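To start, I am sharing the structure in question, which I have written as structure tokens.
One chain of protein is taken out of this complex; the other chains stay put.
What follows is chain A.
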Amino acid sequence: MTDILFTGARLLDPASGLDAPGDLLVRDGLILDHGANLGRPDGAEIVDATGLCLLPGLIDLRADTGEPGHEHRETIASAAAAAAAGGITTLCALPDTDPALDDPALVQFVLRRGEATGSLTLLPYGAATKGCEGREIAEYGLLKEAGAIAFTDGRRAIASARTMRLALSYARAFGSFVVQHPEEPSLAAGGAATEGELATRLGLPGITPAAEAIMVARDIALARITRGHVHFAHVSTAAALDLIRAAKAEGLAVTCDTAPPYFDLNETAIGDWRTYAKLSPPLRPEADRLAVAAALRDGTIDAIASDHQPRDADDKRLPFAQAEAGGAGLATLLGVTLARVHAGDLPLLTALDLLTARPARLLGLPAGTLAKGAPADLVLLDLERGWQVRDGQLPGKAQNSPFDGRALEGRVTGTWKAGRRVFG
């Protein structure tokens, strides 16, 4: 493998706080060195990065990759193409597939399919409960040995408090954690939008935002008694974030992520019955959006995940309440996060930290940094270059972006996986 030398880049490494011009040298798929004037090793491929940012590949905690069972919406290969275009080099795949990833052989299947892409480290979650049905805990030990990164039922909340208690407790034996979809299902059933004035005017069945805080409060109490680690996915309300902030201050093993729609959009995005903006959890009022943005700044939120949920036209071209929830997110994860930076709301390194080093730490991965010896998962970014999100022109199969039509600033111009160029 030829060496690669990136020259004249703005090196951005949130793990070390580095933001400085310099070169970066890649050898044998690893970062060999970075700094000013590294020299030019014989035969090295030179990538002129003048005017561009060079940062670690993104680590996405949460995406549905369609396989097995929903290949008409997305395949692992198409998700990998979208991920590469979005600068994502490590991606955690949800297990609420068909069949659910509750058997070691299925986890290995997804791992092998991920390896076959050559462009992505695909890390499958194991099912938290057998069949993701919320009743009996799955075989965490055997699943972890097979390669499961952690345990979740994906889009389904673990409704039974007893099952969640056992899951948190049992995961501790294997040093792992449980990811919860924080929404009390008995309050969310049948709902299509956040309960409130807008849902009332549109005549849509509402989901009270308290459905999130109730589940978060319950699971924090369970984390306290089990000493287990609970991670809340796509947190979207001020009330839930306050509970998580307090739990962290108490020293409990509680972490969380959010997804770009919850700090970039509010519920008015569904105003003209745009089913692409129908998400789970539903978009919230502006006050909650502001609370999510504030929690990105103050560190309460540990990571920003794409929450990629591929849906096809048949899923979305329906009356709003009947349409499937979920939005495509791989291609827009970085761009929408950078919108916070361009708005002056979030420092650049803090934003990138939430996409690289912090999720890496949560998962215990060596990636997500420009440190010497780290895998050469790299993204070349033109921070100022504008582009527009357009249905039909997104990489990958899924086109159901809630940001359809949105103008973004900051575009990935190249992605490398273990020293191999996989995009641009």
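Here is the rule we use: a contact is a pair of C-beta atoms (placed from the backbone, for glycine too) under 8 Å apart; a residue touches a chain by one contact, two chains touch by 3 or more; residues count from 1.
Following the convention adopted for this analysis, contacts and distances are computed from a predicted model.
Between the listed names "NADH-quinone oxidoreductase subunit C", "Aspartate carbamoyltransferase", "Spore germination protein PD" or "ABC transporter", the UniProt record for the complex's undisplayed chain reads "Aspartate carbamoyltransferase".
The chain not shown here is touched by just one of A:78, A:119, A:152 or A:226, and that residue is A:226. Screening A:130, A:245 or A:361 against the full complex identifies A:130 as the residue touching the chain left out. Checked against the full complex, the one of A:8, A:99, A:141 or A:347 touching the unshown chain is A:141. Between the chain not shown and the residues A:108, A:169 or A:208, the one that touches is A:169. Touch with the hidden chain on the side of chain A covers residues 130, 135-142, 162-163, 166, 169-170, 172-173, 226, 228.
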